[in-house]
Structures are given as structure tokens and as C-alpha cells.
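Can you read through this structure? Questions will come right after.
In this view, the complex is presented without one of its protein chains, the others remaining in place.
The block that comes next holds subunit A.
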Amino acid sequence: MKLSTGEKVSQIVIVVFLGLLCVSVIYPFMYMLAISLNVGSDAAKGGVYLWPREFTLYNYEVVLGNSVIQHAYIITILRTIIGTICGLFITLIAAFGLSYRALPLRNTLLGYILVTMLFSGGLIPFYIQLYNLNLINSFWVYIIPTAFSAWNMFVMMKFIQGIPDALIESAEIDGANPVRILYSIIIPLSKPMLAALGLFTAVMHWNDWFAGAFYVSDQTLIPVQTFLQQLLSAQDISVVLGSNNNQEAIARGSMLSNVTLMSIKMATVMVSALPILCVYPFLQKYFVKGVLIGSVKG
């Protein structure tokens, strides 16, 4: 199809604008990566824009050698795995149970779920309840309170209701109970939906810093994001240098003097962001699918 001059011009304007938008997304990460791979004292002089000028992995050695960060990483990984499995499981079985349209009291139960999406007791009563349940300063505060997601439940329920009734009915005639139907029909047919919602849940766990900052005071229980939040306002690098396991790296004191707070910060933030940057291109289509499944209005 032939484009008129006006259309060509507008195509160019649009492409340039969207190109700039993409640059604005990608560039900050390249900048942070460059700073984190550059000798700190050198980066502080300015002029490092795209790639490191004096390349070093020393910032990463210091960051990865820190026992607090190592520990925080383990907490993040554990809560992401356990939290995602628990969250998907509890939400899925509830969605399956509620997908039976003939279930007595179904609308009342759905109403009780909907209310929680519109109104909440607020942060302080929630905190008091965590305190009463002894969840403050416990690893489980990351898992249990978020294990049921009303939003995901509605998405899953819509999806399950889209599975042909005939499949379920024929299994029922064969004498399968709902547990078996869930296991052998619903779960296999829901894989794309489960993948998408599982990814959302995992990202939520990976990125949550709030629970670690306010519901936990024990430093051995904080996740990476909470460590980052503490480091964000740090005034010197003692936070990272204290309790460092990598004494060999620390011992090279001459290099240590070249480490700046900014170079350490950038290395730490890249350590937390790289896993997402790495898996994102492969999983992107599932994310989009997840949003679209959720948007089917009923």
C-alpha cells in the first residue's frame, strides 16, 4: 500500500517518539550497569555514560561477599518460591470450588470476597492483627497474609468457567470427585493461566520491600529489596563493608579506597535487577497473556 506524504511524516514522528521512549527505558539500566562496573573513584569524576571507563568487578566482589546481602538473597528466593506455590495453590482451589455455579451460597461468598477488594481496615489494624498472630518478625509474614489473592481468584474462576462443562461432567459420570477433576482436568487445561498468574505472584514477592521494612526488624529476615531500601538512604559504605565474608577482597585495602557509595549502590541494585532483566524477554508473552485473561469481563 502506498503512503501519502502526510502519512510518511506522521510515521516518522511516531517512530522517533516511540524510539526515544524505548531509549528512556533502556538507558538508565545501561548507565547503572556502567557505573557498577567502573572503579568507583573514577566514576565519581563524571563522564561515564554508556560503558565503564576503568573496568572492574571489584564492586560486585564487595557486594556479593557481604553476608547480609547473601542472606537477604536467600530470603528473597525462598519467599518467592514458597509464596508463589502457596499463593497459586490456595487461590486456585478456592477459584475451582467457587466456579461451580450451582454451589449453595455461592453469590454470598463471592460478595464477601468482593468487599475485601473495595474496603480494608487499613495498615494499622492489619499490623495489630499480624502482631496478635505472632507474625511480626517471622518469615511467614511474607507468605501467609498474601497467600490468597481476591483479584487472581476472580481471574482464575473466569478461566475455569471457560472450560467446557462436558469435560467435567463426563469425568463426574466416571465417578471422579472434585479433587480428581481439579488434578486431572482443570490444572492441565489451566497451564497458561497458571504460568501467567504465577509469574505475577513471583514478581510481587521478588519486588516487595514493604513487609521486610515494617513487619520485620530482625536483619536476618530481610529480603534483598528491603536491604536496598535501607541502603538507599545510607550515608557511607559501612553498611556493606561490615559483616563482609569476602575478607580476601576487603584485604586488598588499596582497592577499597576506590569504592564509593554510589558504585556499591549501583552494583547492589544491578544484582537485584539482573534476574528480572534476564528472564523478562523469555516470559514477556506470558505476562501479556495474564493481563488479557484477567480482562475478560463478566
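As a convention for this text, a residue touches a chain if its C-beta (ideal position, glycine included) is under 8 Å from a C-beta of that chain, and two chains touch if they have at least 3 such contacts; residues count from 1.
Rule of thumb we're sticking to: contacts and distances are computed from a predicted model.
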| item | value |
| --- | --- |
| Name under which UniProt lists the unshown chain, selected from "RagB/SusD family nutrient uptake outer membrane protein", "Multiple-sugar transport system permease YteP", "FAD-binding PCMH-type domain-containing protein" or "Probable tRNA sulfurtransferase" | "Multiple-sugar transport system permease YteP" |
| Of A:167, A:187 or A:291, the one touching the omitted chain in the full complex | A:291 |
| Contact set of subunit A toward the excluded chain (per top definition) | 3, 7, 10-11, 14-15, 17-18, 21-22, 24-26, 28-29, 31-32, 35, 43-47, 49, 90-91, 93-94, 96-98, 100, 103-104, 109, 112-114, 116-129, 131-133, 144-145, 147-148, 150, 153, 177-179, 182, 203, 206-210, 214, 225, 228-229, 232-233, 262, 265-266, 269, 272-273, 276, 280-281, 284, 287-288, 291-292, 295, 297 |
